[in-house]
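Of the protein chains in this complex, one is absent; all others appear in place.
Here is chain A:
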Amino acid sequence: GSAARREGSFSREFSSLLSRGCLSTSRIDMDALEDYVWPRATSELILLPVTGLECVGDRLLAGEGPDVLVYSLDFGGHLQMIKRVQNLLGHYLIHGFRVRPEPNGDLDLEAMVAVFGSKGLRVVKISWGQGHFRELWRSGLWNMSDWIWDARWLEGNIALALGHNSVVLYDPVVGCILQEVPCTDRCTLSSACLIGDAWKELTIVAGAVSNQLLVWYPATALTDNKPVAPDRRISGHVGIIFSMSYLESKGLLATASEDRSVRIWKVGDLRVPGGRVQNIGHCFGHSARVWQVKLLENYLISAGEDCVCLVWSHEGEILQAFRGHQGRGIRAIAAHERQAWVITGGDDSGIRLWHLVGRGYRGLGVSALCFKSRGRPGTLKAVTLAGSWRLLAVTDTGALYLYDVEVKCWEQLLEDKHFQSYCLLEAAPGPEGFGLCAMANGEGCVKVVPINTPTAAVDETLFPGKVHSLSWALRGYEELLLLASGPGGVVACLEISAAPSGKAIFVKERCRYLLPPSKQRWHTCSAFLPPGDFLVCGDRRGSVLLFPSRPGLLKDPGVGGKAGAGAGAPGVGSGSSGGGNAFTGLGPVSTLPSLHGKQGVTSVTCHGGYVYTTGRDGAYYQLFVRDGQLQPVLRQKSCRGMNWLAGLRIVPDGSMVILGFHANEFVVWNPRSHEKLHIVNCGGGHRSWAFSDTEAAMAFAYLKDGDVMLYRALGGCTRPHVILREGLHGREITCVKRVGTITLGPEYGVPSFMQPDDLEPGSEGPDLTDIVITCSEDTTVCVLALPTTTGSAHALTAVCNHISSVRAVAVWGIGTPGGPQDPQPGLTAHVVSAGGRAEMHCFSIMVTPGPQHPKPSRLPRHAPFVPRLDEYWDRQPTDGSLAFWDLTTVLDHDSTVLEPPVDPGLPYRLGTPSLTLQAHSCGINSLHTLPTREGHHLVASGSEDGSLHVFVLAVEMLELEESVGEAGLVPQLRVLEEYSVPCAHAAHVTGLKILSPSIMVSASIDQRLTFWRLGHGEPTFMNSTVFHVPDVADMDCWPVSPEFGHRCALGGQGLEVYNWYD
């Protein structure tokens, strides 16, 4: 009585009926098939949404398409991926894992896992002791007649809940149905949950499309196949139920629904018929459909389409919210209760591990520092932090106060009536604030105060008018500068030093700088550019400026030469006519005018050979100083809605965090994980605030309601959430282009997680790594490294400049760093990306193998570019015709190099096409050309209607007789041979590549990668492979090496790489 077998015979009965339908289908002669089995593409790597997750002991299983990733979650602070097990579920997607309970077994050594998804089920036995992974056995891939919504081990067999409300008892070793029981109500289900450990007590909770929960008991069936009536129907949700979870110990059931809510039901023991069901929680917190829910002993975890994972108490309060996944939602969740971890898997193919902390975060919080008291008259005007435990504040009476966070008390340091009403206050940078702070007033006076000995404060009158801004610049522990902006764009640079006794400080004016003219002409921030000969400053007008850090620097060839910056005496910058004039001040040696727009630059930071600037335009820049000139490398946008960036810090682990204001919140944002690490509801950035971070603590102080508020996060209390795997793209990939290949010597060998005995012989030789660029609807362009030896993928960098989706990228000018004269290992290329809102970006990339890192590092940068266009442009319109334009008449005749148009931003007019060819009935989705040996061009196109069109195009030069003036040659296009394959694919042909004059490969949304033989009349089918990426939008193929053969990358809702031997 196998239902699967029944279905099989059922379909065979009808196959005789199908013959009449075959009249309208395209059939290719079967006899020709034998010859054409080569080349055969095999999947090498896939990046797909993570659709299943399960913790097994200290391992994590993640389902990605039909593959399983195995992670080891070791306690030694070490976390690693062990392996990928390929193709467990054939063409199905994995939706869940069920580990067979082992009463006396140890899951840390081996486990029997049932993997299911769609209509497929397979059991696999794996062993993973001592970091060694072995697949011991796998069953056949069993196909069910219907979708599997849940699976449960009942001793050696498995119970399955199927899509039309039936339960099947299945023998997974032999692969046969032991029993099948339907419900009397054979509605379509959207989810199901099986409860109980034996068939006798098996309970199914089924989520019907009527939004009801049906509870029924398959074992109450009188005979096999006799329908069972539901015991209870539970209503409440107003949308489809997508997921449910039962907690036996507390008798709770949780459901997640399309109506964006999660409900908690008190159900008692569901195995007992007729029990009372009570809805004890109706939790609204998600802003989109809720895909997943999981009940833990003390928590309820839910996640959904809004990319947020919420942690609820059983009472329905939100305890934590995990944000960081990108794109279309979180598809899978798992929990490790002993370690208090939640693991989420996203549609972006990212996997993240989060820490459950219970109620509230200990060691985090905002406290009011109770400044207001009778003994402290005046209102607070400004606040600053000297390190993370000392806070300074100044009042409108000109009094400076110190607050010690450890002692928790205020202390007046000094009072100076000259600093009444207008007073700037900045503490010196450094690990614990250097023990110095500076005040400035409206009369041009600056006061530098040693915090421990305020009586030793030094006053310096610099300007006849108001001091607009103050900033510090620190070089190691050697040099400390204070910059003060006065009227007329003059910046005074003061050198601060301390007496060896520490009791006295010395303030000496070193030089003055002059800012470029603007309405609000003052600087906002400053930093030393290592090694220290230059200062990088930002100003209120949004410009970034480079000043020599000493006046004599430019005149002294010794210093200038040593720094490699005085190249040809860069002279004095553009804006300053009298650059070296001591009265007005030194001009900048390099300026990036209005880089951050009118709202101004907010910070400059130098790190790792780059300069980073932030601005109130919501962007941060990576800059580079070469030959004494500032050059922008990369502009990055921060998280959505955060338009006021206030600063950038490099945190101890080397990653970068962005400080900014998001509406009325202060946010510390990690651009890599897209996570808001800290959120403080401070009221916005217009009030006085200060930020400090040290190993011990992070602190943020601000003024509110006449008091100082202090937010502190003590070190160690915010364990970083771990990204097990970063997401690739949040939305669909629209274009894939291979840039080139870099060769890594053995010294760069990618570390293998497996022991060397697992290395295959024959994998020696140069380690080739392909560099591929992908772009996506999520507005980013991503650079990937795909080593040929390991089948792994590494994300090198992402460029997020586009305001709308990125639709296409083109790559040209591929070379090596150092140019052809002095080639160095690595790769350089120019990239242009085009996207929505008619936006195009051009940048260069450089990929070099880094000596410290065993993997390539990157240097993306903007560069002026000269695009080289091919002579003939093809357009892919939506009416099915191909048009060819002669660009030589538009561009300069003798040159294929296009000079930038006189009016930048305006493209050339193409005029009328020189040839238009109606190739398809509707839109063309792919196009490729290949020059042939005879000097012709082989052109192939693929369309939305699934057809292919291949033709040979000849370019003939005709002498134009009637031409006025000089008689010229006019190229004419002529089609020599033309073939069409009407039903090549069942959907849009979105990828097409002519590999050689005799082989072509096509990829379509019907998920087939098909090889075609060319050159003998009609293209003939060779073979076809089913791939896993849905909605494939682009394909690129390239030859790697004679030993390795070809590689092919398919991009769509995910990325897949295939290879085949030539």
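Going forward, a residue touches a chain if its C-beta (ideal position, glycine included) is under 8 Å from a C-beta of that chain, and two chains touch if they have at least 3 such contacts; residues count from 1.
Assume contacts and distances are computed from a predicted model.
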{"item": "Omitted chain, identified by the protein name its UniProt record gives, among \"tRNA (cytidine(32)/guanosine(34)-2'-O)-methyltransferase\", \"Cytochrome b-c1 complex subunit 6, mitochondrial\", \"Bypass of stop codon protein 5\" or \"NTF2-like protein\"", "value": "\"tRNA (cytidine(32)/guanosine(34)-2'-O)-methyltransferase\""}
{"item": "Options A:684, A:1030 or A:1045, residue touching the unrepresented chain", "value": "A:1030"}
{"item": "Per the touch definition above, residue among A:228, A:480, A:784 or A:999 touching the missing chain", "value": "A:784"}
{"item": "Residue of A:59, A:98 or A:260 touching the missing chain in the full complex", "value": "A:260"}
{"item": "Listed residues A:181, A:283, A:400 or A:611, member touching the removed chain", "value": "A:283"}
{"item": "Residue of A:319, A:414 or A:832 touching the missing chain in the full complex", "value": "A:319"}
